[in-house]
Structure formats: C-alpha cells, structure tokens
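Written below as structure tokens is the structure these notes are about.
As you look at this complex, bear in mind that one protein chain is not there, while each of the others sits in place.
A, B and C are the chain letters, set down in written order, and residue numbers restart from 1 in every chain.
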Amino acid sequence: MATKNFYAVIAGVGAGTGRSVALKFAKAYPVVLLARQPESYRDIVKEIVDAGGKALGITTDVTKQESVESAFAEIQKAEGFAGAGLAAAIYNVSAGFGGRKPFLETSINDLDAALAANPRGLYLFAKSALPLLLESVPTSPHPPTLIVTGATASVRGSAYFSGFAVGKFAKRGLAQSLAREFHPQGVHVAHAIIDAVIDIPRTRGYTVNNGAPDGKLSPDAIADEYWHLHTQHRSGFTQEIDLRPYIEKF
Amino acid sequence: MATKNFYAVIAGVGAGTGRSVALKFAKAYPVVLLARQPESYRDIVKEIVDAGGKALGITTDVTKQESVESAFAEIQKAEGFAGAGLAAAIYNVSAGFGGRKPFLETSINDLDAALAANPRGLYLFAKSALPLLLESVPTSPHPPTLIVTGATASVRGSAYFSGFAVGKFAKRGLAQSLAREFHPQGVHVAHAIIDAVIDIPRTRGYTVNNGAPDGKLSPDAIADEYWHLHTQHRSGFTQEIDLRPYIEKF
Amino acid sequence: MATKNFYAVIAGVGAGTGRSVALKFAKAYPVVLLARQPESYRDIVKEIVDAGGKALGITTDVTKQESVESAFAEIQKAEGFAGAGLAAAIYNVSAGFGGRKPFLETSINDLDAALAANPRGLYLFAKSALPLLLESVPTSPHPPTLIVTGATASVRGSAYFSGFAVGKFAKRGLAQSLAREFHPQGVHVAHAIIDAVIDIPRTRGYTVNNGAPDGKLSPDAIADEYWHLHTQHRSGFTQEIDLRPYIEKF
Partner (left out) sequence: MATKNFYAVIAGVGAGTGRSVALKFAKAYPVVLLARQPESYRDIVKEIVDAGGKALGITTDVTKQESVESAFAEIQKAEGFAGAGLAAAIYNVSAGFGGRKPFLETSINDLDAALAANPRGLYLFAKSALPLLLESVPTSPHPPTLIVTGATASVRGSAYFSGFAVGKFAKRGLAQSLAREFHPQGVHVAHAIIDAVIDIPRTRGYTVNNGAPDGKLSPDAIADEYWHLHTQHRSGFTQEIDLRPYIEKF
C-alpha cells in the first residue's frame, strides 16, 4: 500500500478517541493533529514520532473560518506534507456540550457553543478538506474519506440534553448531505454513532454498565472502525455505523 | 370551550403556512403574529380583526434574543393579552435557506443563516414560550402546545441542499428533546415533517407532481393538522407527523 | 357530510381500541365489525344499534383467506351495505403475541402466530379492502382510508419480545409499501405507532407510569386520531403517527 504521498488530518485530538485515531492512521500515513490547545496534541505527536511515524500538530479553533483555513494552508507548506494528497479527514470535535441541564436553565451561549463545535466546525473543516479529498480520488490507495464522529444524541433527542441533540443532529444532517453529494465523486463520507461512554482518562472513574468488563467503548475499537471505513472499496461504502459495548442497553 | 383567557403565538408568518395557521387558531384564540417585517403580518392581522377575531402583530427577529424577549414582554402588556395564558406556540420560521447549491459553492454565511433561523430561533422562541405554556397546564382547554414546522430535510440530507438539512435536523433534535422533557410536565411538543411543496403565492407557478390537482400541500391542511395536534388529549400525544400530498413520491 | 352510501370495516374488535374505533366511525357510517368470536363484537353491535347507528358483526378469522373473502362477500350482500362504498378499513388485529419470553424459550408456533395475525392478516384484509376503497375514490366524502394499528415494537425490536417485533415490523413494512402504491391512486394508507399501554378492561389492574392520571392511552383518543386521519384532505396525507400518553417515557 503506497502511503508516503498521502496524509490524514484529525480534528479534535485529545486524550481519547482522537489520540487512538491518530495513532491508527499514523501507521499508514503522516498525520496532522488539530486541537485548540497545544497540550492536546503535543504528547501524541511525540508518541507517533518516537514510534517512527510522522505527525504535525497545529493549534486550531475549528469554529473559526480563518483558523481552519490557516491550518490547511500550513499543512500544505509543511515539510513532509507539501505536495502530498489528503487521504482521510476525521472530524472528532466534541466540545460545546454543557452536560445534563433542564432546558430552561440553559442559555443561548450553551446552544451557540454546541452549534459552533458541531455543525459549524464540521462545515468549516469539510469546506477545506473536501477539495483536497476530491483531488486525491484518482490516486489514493483507498477512496479518500471524511469521517464524522457522532453520538447517541445524533439520532435521539433526550430530556435535559437538548443542546447536545441540536448539535449532533445537525452534524449528522450535514454528513448525510455530503455523502449524497460526494460519494458519486468518489469521496467516502461516513458518520459513526458512538452510543457509549468511551473508555478514556476522563471517564476512568465512571461506573458504567455496572462495572462490567469492556463496559465502556475502547477508543482503539473506534480507531479500528474508522480505519476499516477508510479502507472500504468504492463498490461498497458504509454511510453510517453504530458502535456500542456488548453490554450497553439500546 | 373556554377560549377568551388564552392566546396563541405564531412565529414566522407570511403568505403561506403561517397565515393559514394564524387564521385557524384565531377562530379559538386571540393570536400573536411574529414576523421580521410588518408587511408579513399586517394584512393577516386585518383579515382576522375584520372577521371578528383578535390579532396582534409584532415585528420580531427570532434569531436575536433581545428581539424575542421583547416580543414576549410586549404580548404580556398588550390589551386583550395581558393576564391571558399561552395555549399554543407555533414555530414556523423557514428563512435561511439559500436554495440548491453545491456544497463547495456555499459560504459560512449560508450555514450561519440556516442555523440562526432554525435551531437558534426555535431555541429562543421555546425559551420564552415554554415557561408560559407550563403556567397554562392546569387551566388551558387543551394541553398547551409547542408545534415546530419541519421539512423533508428534517429526516434526510440531500446532495446540494446541505445547509437545508443542517438547520432542519437540528430543529428536529431540539423539538424531540423538548418533547421528552416537557411532555411529562403536560406541555405537548410536536414536530411536523412537511414533505411537499406548499401551495402558496410564491409557488403558484411551480409545476409539481406533473401538475396533478392537489399536487401541492394546502397550507389550510397544515393548519388543520396543527389545530388537531393542539387538541389531542394528554392521554395520547403525537410527537411527530409527516404530511404530503397523495401524489407525492416518498 | 354524505354518509348513507358508505360504510367502514374494522378488523380486530374487542373490548379496547376496536370498540372505540367502531363507535367513532359509526357516528358517520354503518360499520362492519370483524372478530374471531361473536362475543367480541356482539355487545358493540348492540351498543351502536341502540344509539341509532347501523352495525354488522361477522365472525372472521383474518389469518385465513377464505374467511376474509367470505366476510367481504357477506358485507356486499347485507341489507344496508349492499351497493354501498367502502370508506374506511381499519386493521386492528393484535393477537398472536405470546408475551415476554426469552427467545430460546419461544417456539416456531409463537412466531407463526405472530406472522399470521400481523402481516398475513393485514395482507388478506388489504387484498379484499383495497379494490373496494379504490372504487370509492371518486365519490366518497373523504379519501378512502386504510389504517393499520402498530405498536412500539413496529419500530424497535426488544429483548425478550422477538416475536412481537417480527410481526409489527412486517406489518409496518406492508403498510408503508401500500401507502407508496395506493396514495397516488387516491387511497390513504396510514400506520399508527401506539406507544403505550391502552386503557382497556384487560389492563385496568396494571400500574403504568406510576399510576399517573391519564398514564394509559385512552382507546377513545386512538379512535379520534383514526377518524382525523380518515378526514385528512388528499393534499395532505399523514402516513405515520406515533401516539403515547404525555407521561410515557420514549
């Protein structure tokens, strides 16, 4: 598999899913890590480089057009990325959710944050990534891929989580529209419904599914799934998957 | 049916659905009409008053918090509305959609407009309406009701209409969350998937469904449906309906 | 509303929804009640006739082709029905579900019963009713209507209720296919997701939703809803509704 001339970009990299996805795709491609704070990507970049891979971290606010455009401009000038094609773009940003709160206690700022991080960020990211993914169609080892991380709330509004559903529904609507527009052009757009608590440092203390073993979703399992989606042949694209631990009620 | 102490408010009133809904609810309640331009509600207010009803038009930008809050403050001071309870609130705003356009030719402004008019406007409207609807629960003739107008794009993203799906999916996610939170408190929240071209002045020239009679959706049929939703007994709330002409492909 | 030349037929009549639907439609039309046992329809026929309406009960096994065909033949010869048009056909059969049971403890007989009463019965009923409904299109006061009663299990398979979901999913698939085929011909086909325990004699002792008032779905509310669906103008057909008490979790 020719990998040296293609790279992947992951928006929303921290200690959880983003890190696992970056490590997974780094086995095949140089990777770019976008996060709002350098602390979020610094160690992962080092981890990849130490393992012999290639990684570039760029401090980016995906909710701001200039920030996203400047990140993509920087990639295309960076050593080892200039001249390379974009093989995969993963939108994994999940900020902007204020937690469980009665609707009447939320504020318009909560809503705006949810809209900014979810549909607006995805819009800006897709706007920069899709022209590059389209360019890669004729030559990339796998169909160029845009993957969007969703959640239970992407398909189900819940009491006391109204801001959460708003952002996730919107992101799903955008991903589905993009799939219908870009699949025929050869770019694979997939949406993943992550219906679980993910097993990351922040959730280490949570008791989920009565503490059953593997009762939280491993971020490495998500990364494996994203890689699998990326490698699907164009005769069979999956547009949407759900993913949850065996023990999870649904 | 005691109606004199309750009123209805309709956001997004123009020549089409909003007008029909206002006329329908005006048979039972004084109605408030919110629109961005006085031209949008002026004739309808006159039509209702001439028919012996009561109507109040308020120039409102539902995408702005101050504007929505000031509209609701004005209602509660207006003659004939002060002291009355809110029986029904209908969110029928559909601005903010730039039409068929390849994704890469849209701009962040298109997206922002779609988000402002759809989830953001609904959020602000619901934030002001729900406390009043809750107050009406013990005394209103029918369960107080919040109805949200959706579209085909509420459940289906389409190529070249990405901005449309983003806003409509988000609005549906919010409506569903609100239903799950406020149904148990006695407020009915319903979402209507309008899967049709509506038969309004603006669409008069469109040939739809090969020009079949009744091939467009009558706005009066939508109004009848909304009234029906409002009058459902609390032992049987409908959260979501679809509505389309008999001849419409789906 | 001209009613004397049209009638309605309800399959699956007992002490609950079927009775309420029959009483409701009997206000506008002579009604035919189909049930497997005369005990299921006898009192309802009397109740309708005593109230000045017209009703005919026919002992029918909807899972048997000959039985269904013979019921429809009998209707067309019966005094007061001969020569009349079919305005509405309601399929409300819900037999064939063996209750909560681990899958491995169910038998093929449970499955066969679920399939017989749900898709097979609906198929046979629709096969006899649709030609009559089509004939009524040009003259009936409302668009001729076929309504199918579904359940939560129509859209959601559940652990320990596998037989239930099988039958309900199948019935929904058939109703949706029929809608897509017969709507353009003027016959309205609607499916109702009854997401509740219905308040009927059999469930009187159940504590539902912590015993909240109106915590069970009133069968009269279902009947109102079915009548409403029947009276929708052809410019706006609803194909599917959900219906549940305000207090029901969903």
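What we mean here is this: a contact is a pair of C-beta atoms (placed from the backbone, for glycine too) under 8 Å apart; a residue touches a chain by one contact, two chains touch by 3 or more.
Bear in mind the structure is a predicted one, so any value in this text is a computation, not a measurement.
Here is the thing to keep in mind: the chain we left out touches A, C in the whole complex.
Per the touch definition above, the residue from C:5, C:67, C:162 or C:209 contacting the chain not shown is C:162. When the full complex is taken into account, the listed residue touching the unshown chain is A:236, out of A:99, A:211 or A:236.
Touch with the chain that is not drawn comes from one residue among A:61, A:112 or A:225, which is A:225. Counting over the whole complex, chain C has residues 65, 102-104, 108, 111-112, 115, 119-120, 123-124, 126-127, 130-131, 153, 156-162, 164-170, 172-182 touching the chain that is not drawn. In the full complex, chain A makes contact with the omitted chain through residues 143, 180, 183-184, 186, 188, 196, 199, 214-218, 221-222, 224-225, 228, 232-250.
Basically, only the chains that are shown with their structure count from here on.
Identification of common neighbours of chain A and chain B yields an empty set.
Separating the centre of chain A from that of chain B, both taken as means of CA atoms, is a distance of 34 Å.
Separation between the centroids of chain B and chain C, computed from CA atoms only, is 32 Å. Annotation for chain C: no residues touch two or more other chains.
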